[in-house]
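Complex shown without one protein chain; remaining protein chains in place.
Naming follows writing order (A and B), and every chain is counted from residue 1.
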Amino acid sequence: MRRLRSLLTDRLALGLLVLAALVLGMPALKPLFAAAFPALDRPLYEADGFLALTLDHLALAGGASLIAVLLGGAAGIAVTRPFGREFRGILDAVAAMGQTFPPVAVLAVSVPVLGFGPAPALIALTLYGLLPIVENTVAGLESVPEPVREAARGMGMGPGALLWRVELPLAAPVILAGVRTAAVVNLGTAAIASTVGAKTLGLPIIVGLNGSNPAYVIQGAVIVAALAVVLDAGFDRLAARLTRWRPNAV
Amino acid sequence: MISFEGVTKRFGAWTAVDNLSLTVAAGEFRVLIGPSGSGKSTVLRMMNRLIAPDAGTIRVEGEDIARLKPETLRRRMGYVIQSVGLFPHWTVERNIAAVPDLLGWPRARVRDRVTELLTLLNLDPERYRGAYPHELSGGQQQRVGVARALAAEPHILLMDEPFSALDPITRGALQAEMAAIHTATGTTIVFVTHDMDEALALASRIAILDRGRLVQSGTPLDILTDPADDRVRDLVGREEWGLKRLAVETVAERTRPGETAPGDPLAAGASLRQALAAMVARGTDRLPVADGQGRPMGALHLADLLRGPDRS
Partner (left out) sequence: MTRLRPIHNRVALLLAAMTVAAALALPFLGFAPNRLLSGKAIALGAVPGAGWSGAALLPVALLLAVPFLRPGRAVNALYVGAGVLAAAGLVWLAGQHAALLAAVASPAARTSFGAGFWVMEAAALLAVLDGVRRLGLGPAGRVAVGVLAAALIGGQFAAGHLDQLSIMREYANQRDVFAGAVLRHAALVAAALPPTLLIGVPLGIAAQRSAAVGRLVFPVLNVVQTIPSIALFGLLLAPLSALAAAFPGLGIGGVGPVPAVIALTLYSLLPIARNTAAGLAGVPEPVREAARGIGMTPRQIFWRVEAPLALPVFLAGLRITLVQAVGLAAVAALIGAGGLGAIMFQGLFANALDLVLLGAVPVILLAVAADAALKLASALALSRLGRTAA
């Protein structure tokens, strides 16, 4: 009983449960959609399995976010070291300006340059995801107090130990906020990427909108929304874990 | 233990340290003092190569430190700074264990050492071991900072104005603890301050710096009784000179053995300045003196305070 209650108040566990039920159990809801939309011949999207669409969606959004974390993190670290300081200003400017570009427009513009399909979509999402990650990596590393750095050097930490043991853990909450922004944007843009030839959960939505089939639209939309809620809860959990040492940690 | 030979450091057009030669002997509590801009912090930070000199040689335990890897050198020395610089994401225990961890000490030894140090610095180990820095007061944070510097049993402890940001009561307590730690461990301590009272209270030898040059080097008593020039006299404080002079000597040194006097006894380890304060407060010119165990040692007379230092 207590287990059940803790499950119901745990947004992440509950979200995962609902997500799994929707992804795996959507076919079981066919009668419901048939009843709600009696005018439709096909009340359930069956051209692709929802599990396969979800996995492809996650591969695109997650893959792009992961590559962006590695590249963006490396770039953010590089421009805060002495050897890369010269590139700091231009990187800041690009990151700030690039983030005003709407992600959907960036995705669209990538098609004439890179072509249709999942790979160009992955590149577009990665490039866009880089911006908040770079920006926050730099901001996070800069927020490390100078006395902490001096104490670390004074006790004999080399540049590597300083970075891995002190600077990155202290910057982690800020970096994580950037990763979160990138992941949330990528999750949404990946849905729209079904218009540029990537099979994702956006596909039932687009097909439904073009074919006036609201049932398809709703089926795609609820799974994407559930994914978003799970992602949000997951990042909340991670952020709480990374900030336990802070004064106002919950 | 530490020697500077003709060391110079410039920052742009400004010469922070100018052809300085200085020796710190093993076991000394050496205080570097001077006005701001005198180069005292620069001298300290050259000892662990946070700053590299432009000219001259610095040796630590006989070795030219320019030939050592900076990290290796620093792990052999403790380093305490005014702003403490505790790692906010680590517990007190992990902060203190930082250098032993870098040196690869076994876990059990590190844990014992943390307990020992927390006790030494009057922090209850069980209460504070798992705390994060933000949960501590400023004084407690600096206690942890000192414990962290002492963790790997360094032969040398470098302290850069460590207590300047603390309130007077906490500062006094930490000064007393540093004196006790110095006596107990025999660690060589180099301590930077701009506060002459602190220097006189702690130092076995003082080095006075001004504009990157050594003005005078000697024991607190030397500095008080034989100041090299007006700059030193200014630093010592012309008006309060007498009180400072009294502050560097203990009651035991002027006690008349065997005599008795009425009232609560003074501790033999108290300073003559404290003795004077007690006499004024109680309206008497004589006080009994007791040793550390409370046994009567003799008496101290007001007149004894007016004598010059005993040079016999």
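Going forward, contacts are C-beta pairs under 8 Å (C-beta built on N, C-alpha and C of every residue); 3 or more make two chains touch, one makes a residue touch a chain.
It should be emphasised that the depicted structure is a prediction, and the values quoted were computed from it without experimental measurement.
*Asks:* Based on the whole assembly, the unshown chain contacts which displayed chains?
*Replies:* Among the chains that are shown, those touched by the missing chain are A.
*Asks:* Using the touch definition from the top, which of A:L29, A:V138, A:A171 or A:I218 touches the missing chain?
*Replies:* A:I218
*Asks:* Check the options A:L19, A:L44, A:I77 or A:L187 and report the residue that touches the missing chain.
*Replies:* A:L187
*Asks:* Out of A:L71, A:V111, A:L162 or A:A239, which residue would touch the omitted chain in the full complex?
*Replies:* Touches the omitted chain: A:V111.
*Asks:* Can you name the residues of chain A that touch the chain not displayed here?
*Replies:* Residues 36, 86-87, 89-90, 93-94, 97, 100-106, 108-109, 111-113, 116, 184, 187-189, 191-192, 195-196, 202, 205-206, 208-210, 214, 217-218, 220-222, 224-225, 228-229, 231-232 of chain A touch the chain absent from view.
Please note the rule applied: only the chains that are shown with their structure count from here on.
*Asks:* So, what's the distance in Å between the C-alpha centres of chain B and chain A?
*Replies:* Comparing mean C-alpha positions, chain B is 53 Å from chain A.
*Asks:* Show which residues of chain B lie in contact with chain A when the two form their complex.
*Replies:* Result: residues 48, 50, 70-76, 78-79, 81, 83-90, 98-99, 102, 132-134, 145, 148-149, 158 of chain B touch chain A.
*Asks:* Write out the stretch or stretches of chain A touching chain B in their complex.
*Replies:* It is residues 145, 147-158, 161, 165-166, 169-170, 244-247 of chain A that touch chain B.
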